[in-house]
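Heads up, this is only part of the complex; the chains shown haven't been moved.
Note that the chains are named A and B in the order they appear, and that numbering of residues resets to 1 at the start of each chain.
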Amino acid sequence: MSDMPFTATSFDKLCGEKKLMATRCKDCGKVELPPRPICTGCNSQNIEWTELNGKGKIVSFTVIGVGPWTMISEGYDRNNPYCSGIVEVEEGPRISTQIMGVDVANPENIKVGTPVTADFVERGSFSLVPEVANVRKTYLVFKAS
Amino acid sequence: MSKRKLGRGVAVAGYGMSKFGVLPGLDCRDMFVDAFKDLVNSVDKGLDPKDVEANYVGCCGAWNWEAQAGIAKWCTDWANLVPIPSTTIDNACASASVAIRNGIIGIASGLYDVVLAGGVEKMTTLPTEGTTLVLATGADKTWECYAGYTFPGLYATMATAHMNEYGTTPEDLMAVAIKNHNNGAINPVAQMPNTITQIMEQRQARAREKGKPVPGWVTEMDFLHDDQYNPMVAWPLRLFDCCPITDGAACVLLVAEDIAKNFTDTPIYVTGTGQASGRALHSRDTLTSIPASQIAAKQAYEMAGVGPADIKIAEVHDCFTIAEVMAISDLGFFKPGKDAATAAAEGKTARDGIKPINTSGGLKCKGHPVGASGAGMIGEVFHQMRGEAGARQVPNMDVNLAMTHNVGAHGTTVVVQIYERR
């Protein structure tokens, strides 16, 4: 893993192995999720992968009826909406993610601060072009505990 | 970084637009030609097209919606302006403002004296799902869209945060829509030229005609709370919190300050311009304001040498109602939180309020052809500053200083510009 570039492709590959990996600046210690090749804290390029414990909490969220194709093809629609939100992981950084296990029929019951844990699902991709849209990959999601 | 000035002054001497709405049969270049013809007619002392030296065109989605890349050169061609340099700019919903800013910079550099700049968008070629997806490509495809995010979803997440942090209510947001519909209702070029009351009455009349149960709404808030007629798009945002899907083009004529009076006796001078970039939503320190708006505004205020209190009116980015709430605090007009959230409900941002905002009806009513919207904003301040806004003209106020604020995507680009009538 130490030689994997700090890219979305590497992150996806690691998700495929059910590993939630972030990057960490070896100079200032800042942990970044999504992973980044240059530290936003100190501009260092001295970066390494670091595994996260998968625990976090909801920072904000929404419930969506008309999603992108990658969600439509999973059966989500106006009658079966899903929750997407921003999760802050225990190690510090925040990431956008689908949030499962929450009451999407009653979004007013979903609370900011709810603890969540990482999980992985497999789906098609995001594009209007079928050659791209039909490529399946493993996605990080979070589940309310 | 010290304060920046442009090397040479720039003025807006003309404005044109196509229809904004669902325009079957018209593609991007057709609509751009309509806007260009309208612009030529708007120039008081006349414009010889041969004097135009460059064309900057914003466009977000022609690559997908129309299978046409590099739209600027085809707009230039159809307007019969070949061989002038033509530049296509994609900064999501701020594309036209970035195009116009680069036109301003082009004149300031000494390279050009007369520049055409604006934008165009053809959004109604795909079903809503396709349009939603094309729009979403303006966000971070890899780290936001893969999480299921759409544009309404991203703004809804900011609305949730605003409600959580400041106690903002859905009704605060609805008041923004009501106010903008009040303005749009008297804007003859608006895509949705109706007040919410008029829309309510139309729906009730239609139900009556069809012999269906007539909805018993009494107030606009009754209508806006009706899950059937104002359905949830991305909780907590409903349909009437969102701008429509729009085809359209708009453009401005930019000229060097020293020759502006050759085109019109009442040019509008660009005295401040600012542009900033922002990260994906999850990578920001705040979800209740748009940092790039604050940075771009600071640049524009410093260049113009004025402050928020000096701005008479502003067209701000209201792709969603929550966007206007954040804009009017990010621009310094209202305090973040309750003050900004309740400004519309309290009439402060109405045409006769202390700080009229979106007198055009905003993107919400005028329409939001994403690549063109920034040019449309300048159209409104151009008309207001010249006293040409008709029924929308703000009362009891000399609109000699105005602002446009155009957000790309969910704040990944913001352009703020300040205009002065001397």
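Going forward, a residue touches a chain if its C-beta (ideal position, glycine included) is under 8 Å from a C-beta of that chain, and two chains touch if they have at least 3 such contacts.
This structure is a prediction, so every number in the text was calculated from the model and none was measured.
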Please count each kind of protein chain across the complete complex and record the totals against the labels shown. A x2, B x2
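Basically, only the chains that are shown with their structure count from here on.
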State, to the nearest whole Å, the distance from the C-alpha centre of chain A to the C-alpha centre of chain B. 31
For the complex, which residues does chain B have touching chain A? 64, 126, 128-130, 132-134, 136, 140-150, 152-153, 156-161, 164, 231-237, 280-283, 287
Help me check something: in the complex, which residues belonging to chain A touch chain B? 8, 34, 40, 59-72, 76, 78, 82, 84-86, 93-98, 107, 112, 126-128, 139
